[in-house]
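The full complex has more chains than appear here; those shown keep their coordinates.
By written order: A and B. Residues from 1 in each chain.
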């Protein structure tokens, strides 16, 4: 009999941003319930977080090893089906590995691992595990992003020539990491964030989006990175040139110090027949432009959408946002997992997996290498 | 010990729009779980809907009377705490009355009742019941609407002079109700919708918004209503002039036949010091304008917000939408109810209740009366 999926969470204690987002995203479509968690680094804190989430104390664990082992022992009809990993980057690999190896499916935040080597190793682990794995490149969950992708795939834009992408934030314009801001603190710390600062935090979303929409891999890049914040070690701003497959070119600007910008992630894709533009802060519109026809504006639930883009939950004009897009990643993962549980197969599930995660790490490493060499071209 | 609230639902079977919205809105903040429902007019259909929602069969009821009576008999730690009523308008009053009289709290969709008499009666029932009651004027749940309200309340705009509101949809531009569209069908049917068509469906949201933001009651109106769709009985378009308390004036345009409009609900409020503009389709911005200062754009999570407006769940630049705004009505209701259960009191809970519901019906009736008399002035 069909049932809700049971989710355990690693990380995401009280005050966490992304943990809360994962929970809301998992909850909105009524397919998943949170049943347990190792929310914090101590049992006490973890229990406090769990209680606030109305979890029973015995399902709040002091660390992820304990959670995985104890849940494993619970009866099948009680124990979690999958783990959501929402810790800082340096804590992605080990919990993921252990969860997979103990038979649990995994949803992991991005970037998929702390180092490139971990990502390479994880690819093998995922494949050998036979378990489902998703990495939450959540911006691919917006209906209008899916429409852009479908338009490219169907040839509406013709051959892709040019991609322009920006991901601009301003919250690091001042020394926010010195004000006790937890989420800022780990992001600027190479021991928790990895070799990329803004690279791993936001540029990898931009990199993933280029490939998701165009279907073209990045072959070569130049990266001119900057660390504007005094005392910082990692990049908080970057300008990149990219060469894609089939002669397409791309350009990327990302920043955490772009004062006053909130989450200005935007992409423009130009083919030889048409073009599309999408802005994350105005996500319910897709601007399309054409050689001989008027500009058109597509909307979720509106006219002329491809089936892949019909993921909006409510009628046209009722805006969906960030949580809903995130939820669509969960929904597609959950749909896949429910099918697996029921012994069914599903065609091309539409959520990012280990391949996308590995590409992200390769991108980060190539960018850092290019930048170290005065922004020379580096092949990916 | 704190626990999630248990919700039962009346209406909202498979294929329902608003029932699904209520469930998602109730689910997003992890405070409420759906435990039972009388989703459809037959037990069979109700069970089918319930199963798709992963409910046990014995909590899927064939009608609301059965649900209320049987839930009443369940142990206190199992039975539903409150009922969400998401049926067409003619089915609001009786389930609400019965639920309240059997000790259940109620969340009801708008307009609160089918007739004005019912609304008047319901006001007394709610007051006598001692139970909580919310009517889902959901657009008041947007953070930037709350900011607008707080700005008026704090005198930032000075004395309110002028309000301009529109609520434009286009889905009834063609004879959609003749195409088997269930949600269209009941809306054009006076036996299920009431004496107002667009009036009850959308204009009452506009009416509620005027009062919610300005704090001013509507005193007098002129309504020039039109039925453009052939064969329709109820209004599908309307133009209204309104006189508010304290000499303020308002103007309203609503339509269900405004071709190509999706859900273009927008309000502009002008005081003698400043003004605000808010557009439902771009809900994460509040445009403010001033005598001697530059225009400003406020955003959820951004700078210069009043505490009442800080209801956004995620950082600035991560758009929230319709479901989140709807969820805020549920969250505020749930917070109030949780406090009640724990014997606590809460100051001025911010969700619409029977007073707002009754005002809505008075508005609908006055509009119809004005229109019948060649759009003469009618006092409310």
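Everything below uses one rule, namely that a residue touches a chain if its C-beta (ideal position, glycine included) is under 8 Å from a C-beta of that chain, and two chains touch if they have at least 3 such contacts.
What you are looking at is a predicted structure, and each value in this text was computed from that prediction instead of being measured.
The complete homomeric complex described by this structure file contains 4 copies, of which 2 appear in the displayed model.
Following the convention adopted for this analysis, only the chains that are shown with their structure count from here on.
Chain centres here are Cα averages; for chain A and chain B they lie 34 Å apart. Partner chain A is touched in their complex by these residues of chain B: 2-4, 17, 20-21, 23-24, 27-30, 34, 51, 53-54, 169, 171, 261-264, 280-284, 299, 301-302, 313-324.
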